[in-house]
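Complex shown without one protein chain; remaining protein chains in place.
The block that comes next holds subunit A.
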Amino acid sequence: MSDTPVAEMTFEQAMAELEGVVGQLERGDVPLDQSITLYERGAALKAHCETKLKEAEEKVAAITLNKDGEPTGTTPVEGM
């Protein structure tokens, strides 16, 4: 179990840790008091993963360039 706060984790980190937590609980070799902590951690990780997955939204923009080819900003791209 890492010490990283769940809210700061990337999806991948949260995913890997959730997998580990579930595996540990399923093996059943964790002391009782620790298994409660693990369960809570697992629930938080799951919620974090779900949030990350539900956050998914498409937003497409094209970079605008000046005549020297330097980026100046973006314009939304729609209908593709």
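The rule is short, and it goes like this: contacts are C-beta pairs under 8 Å (C-beta built on N, C-alpha and C of every residue); 3 or more make two chains touch, one makes a residue touch a chain; residues count from 1.
Simple rule for what comes next: contacts and distances are computed from a predicted model.
Q: From the list "Fe-S cluster assembly protein SufB", "Exodeoxyribonuclease 7 large subunit", "Phosphoribosylformylglycinamidine synthase subunit PurQ" or "DNA repair protein RecO", give the UniProt name belonging to the chain omitted from this structure.
A: The UniProt record for the chain left out of view names it "Exodeoxyribonuclease 7 large subunit".
Q: Considering the whole complex, not just the chains shown, which residues of subunit A touch the missing one?
A: Within subunit A, the residues touching the omitted chain are 10-12, 15, 18-19, 21-22, 25-26, 28, 30, 32, 35-36, 38-39, 42-43, 46, 49-50, 52-53, 56-63, 65, 69-71, 73-74, 77, 80.
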